[in-house]
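Okay, so here's the structure we're looking at.
A protein chain is absent from this complex, but the other protein chains hold their places.
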Amino acid sequence: MDAIPYFIGKYNYWGCIFLFFLGMYAMISKTNLIKKIIGLNIFQTSIILFFISASFKHDATLPILMEEHKGAIDPVMYLNPLPHVLMLTAIVVAVATLGVALTLALKVYRIYGTLEEDEINHAIQSH
Amino acid sequence: MDPIMMEFSQHSPVLIVMAPFLLGMAAAAAGWANRKWAFPMAFLGLLSGLIAAIHMLIKTAKGEILVYHMAGWLPPFGIAYRIDTFSALILTAIMAVALINLVASRASAEKDFTEKAPAWYALYVFFVSGLAGMVATEDIFNLYVLLEIASLSAYALIGMGHNRAPFAALNYLLMGTIGASFYLMGVAYIYIATGSLNMTDIAVILQEMGPNPTITMAFALCMTGLLAKMAAFPVHGWLPNAYTFAPDATTNVMAALTTKVSIYIMIRLVLSLFPLSLAFDTGIIADAMVWLATIGIFAGAFMALAQKSFKRMLTYIVVVEVAYMVGGFWLGNRAGMTGAMLHILNDAAMTLCVFMAVANIRARRGADAFSDLKGLFQTMPFSMGALVISGLAIIGIPPTCGFFSKWYLISGGIEAGHWGFVIALLSASIINAILFFKVFEIAFFEVPAETFGQNSREHESDHHTHHGLPSLAMAEARISMLIPLIIMALTLLALGFMTGGIVNLFIDPAIPGQVL
Amino acid sequence: MKKLALILCLFAGGLLLMNAHYLPMWGDPASPASTHVSPYFIENAYEHTKTPNMVAVVLADYRSYDTMFEAAVVLAAGFACFFLLRSRARGKKGGHHYYRHIPTGVTIKIEEGGKLPAENSKVFRSIDALWTPYDPIIQTTCRCLIPFLQIYSLYVLAHGHYSPGGGFQAGVVLGATIILLAISHNLKTSLKRMSERTAALWSIIGVFIFAGTGLLCLLLGMDYLNYEVLAPLLLSDEAMARSHSILIVEVGVTMAVMAVMVWIYYNLSSAGQQDEGL
């Protein structure tokens, strides 16, 4: 029975998908705006982990060329550099989004004096 | 053409993104020195983008497909831009819409944002160049980056409006990020399954690979993400608030472009990345999408009927129009697709026109509740004339462009036997007619209770009714807002007359031959 | 709403988890992701650019166009925060003036014709409650650390060709030092070192260095961002020209990221007023 190697062999996907929907659940169901933004961050981080785990190869080292390999390079020796690059971009995008989200939350707080979504909706309706 | 120009013109695929982007940054930098320079810089940026777009339009019309390799690396390794006839058409539409709105909304932007106007110009130009890049790029990850740059600028542009705007913008941000992240997850699945990021390369690999559950999942993820981004029916919740409370200058361009570009991306992914069989062979996905669109049309139209303010009503019409295009595309036959693709272009034009007209009214009257529209035909005849033309286009009445794309959509629906969708289209036209004629009636026959001042918001409708129509003084919007509006109104008619040419030259070649 | 969200997430999550069965095993060297495009990068990166760090090569050369927009996203975020929050309305309305209580940094608005409250009045007593005594531990530690952090960030930037590092990381560390200054002292101190105007201009210039390098390649007759053509300008052969250009581009990224981090912090921490801070 190779159920155990199967589960161990794919645990990275399970974990990332779990985090993905954990973040999404937090974004949909929480009423506090800051908690929603935290959910957003978990959500984005899970995708970053997903990509990075795709770059991993057993028995490979990080993609910086070692002095002794400069002649003939065996691709199996090094991790896949592309997902790292893509995720550097994704991290920066996530940070930028976080900055704008916090800015908007700050503006919302200055207008309504609260960060609870139901209180804000109440304030809008009673206005 | 002299050799230097020849040399330079081959770079137009990259210049369409980079020229606006660089000049947008220059506008922001100039803003710290002298605010007056910001507008010319932004204008110049979008103008050069438009010139590049028209150049490509002419080139692709001759049957050429423009491919540009960034940094000189060939596609599977580097990033490439690929522009066919249809994307050149959309690029031209984006640049033209953005340029016209920039000119039209200069006055209101300078008034609303005063010393922050350069930042507004910069974000506006970033937004437009992000959209242009999304249309041009052939790399699915580059698409995500450009999507985010367009969205981030959009959040900021929306958040600066009415008091309720920041909350609406935050909701848009959350929804938009969910959409973008689903798309990115789809990219991850595609990458894991194929190892490539280039659309053409992936399409070739997928052809060889045959059916694959990973790709099906990637398809589902990408489509879900794009549906959220384009505000298709069940996930449209962010759109009405965000567009209603954004500043007019922002709403105009955003309503005209954001959703349309997302639909373009959807069309491009389905037609040139995923195997066509995946989308249309089982028929389940396509049917589900068409029914979703049908429900979306009814829901949006009835919500529009319930609104009390003109601008808010129009935002629901945007939701309805999105459903037209989604439904038409997923009918899966040539007529439906042609209708959807033509409607992207037409809808960008007519949405801009109608929102610009509302912006003019709001600039004059300060409000846009239906009770504030009384007597407008007398005070603002030109703006109302443009509004009538765009209203007719949205309803779909012959000489205007809206009629032709709707004609294609309906004939596609009949061909596919989707009677629900056909009925939805026809009844949406009727509801649109009711909505617009209600507005025209108020604006033509009713008279404001007293000569309006700055804030006609306080007027009660039951003050006293005039009998007959006393003449009101003309109070037309300022000339810099009026001329772009009239140009747009004429464009709507011109697009209607040019439909045949556009379909033959630009849209037909972009639909793959298997689609009948 | 909560239940609906839960059902939705469980359903979609279940779907994705079932589908994970078809994904390749973790760390499988034969998976498509590690066999299609990436071997090309691993094999040719050094030959093309004489730079051992493949991530830096892919980041700043093969996919440099992405990276440029990444810097642009950061810039757009900086503009967004500035555009949404910055307000300078205070003090311009005339009639009243402001008194700043220097030890606490609290500013009192004095209406037209009003007088400063007396030394022991209720106003000042409430201000005194906010007063933070000089904290030698935090300030000294930060003052000792900041120079080292700055040198380290330059190392991360300059050594990015040979070890993990590069423009973004260097920019973040460099920006953190200025934010650290603002936290340990106050916003005024860091504004004196780096004003908002400087931050804004630096961020624009940083992205412009990147985009301008690309534009230069275009003007010299090659594709956008094709560094090869810069070889005569950089007095080197083509591979070395790529290596040098990667450094130039990373310097631009560092400037942009650093300035935008600082700029966003200025606006967020003081809610756009930029008089107080944390």
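To keep things simple, chains are lettered A, B and C as they appear, and every chain counts its residues starting from 1.
Keep in mind that, in the parts below, a residue touches a chain if its C-beta (ideal position, glycine included) is under 8 Å from a C-beta of that chain, and two chains touch if they have at least 3 such contacts.
We adopt the following convention: contacts and distances are computed from a predicted model.
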Protein name, per the UniProt record, of whichever chain is missing from view ("Multisubunit sodium/proton antiporter MrpG subunit", "Cobalt ABC transporter ATP-binding protein", "Molybdopterin synthase sulfur carrier subunit" or "NADH-quinone oxidoreductase subunit"):
"Multisubunit sodium/proton antiporter MrpG subunit"
Among the displayed chains, the hidden one touches C
Across C:15, C:138 or C:151, the one contacting the chain not displayed is C:138
Of the residues in chain C, which ones touch the absent chain?
132, 135, 137-138, 141-142, 144-145
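Please note the rule applied: only the chains that are shown with their structure count from here on.
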By C-beta contact count, A-B versus B-C, the higher one is B-C
Suppose each chain is reduced to the average of its Cα coordinates; what separation in Å results between chain A and chain C?
18
Rounded to a whole Å, what is the gap between the Cα centroids of chain B and chain C?
32
Expected list for chain C, residues touching two or more other chains, is 16, 23, 31, 33-34, 37-38, 41, 63, 66, 70, 73, 76-77, 80, 84
Hunt down the residues of chain A that sit against at least two other chains at once, touch-wise.
20, 24, 54, 82-83, 86, 89, 93, 96-97, 100, 103-104, 107
Chain C-facing residues of chain B, complex
7, 11, 14, 18, 21-22, 25, 28-29, 32, 68-73, 76-79, 113, 115-116, 119-120, 122-123, 126, 133, 139, 141-142, 145-146, 148-149, 152-153, 155-156, 159-160, 166, 189, 191-197, 205, 212-214, 217
If you look only at chain C, which of its residues touch chain A in the complex?
1-2, 5-6, 8-10, 12-13, 16-17, 20-21, 23, 25-29, 31, 33-34, 37-39, 41-43, 45-46, 52-55, 57-59, 63, 66-67, 70, 73-74, 76-78, 80-81, 84-85, 162-164, 168, 257, 264, 267-268, 271
In the complex formed with chain A, which residues of chain B make contact?
141, 144-145, 148, 152, 155-156, 159, 163-164, 166-167, 169-170, 173-174, 177-178, 181, 184-185, 188, 191-192, 197
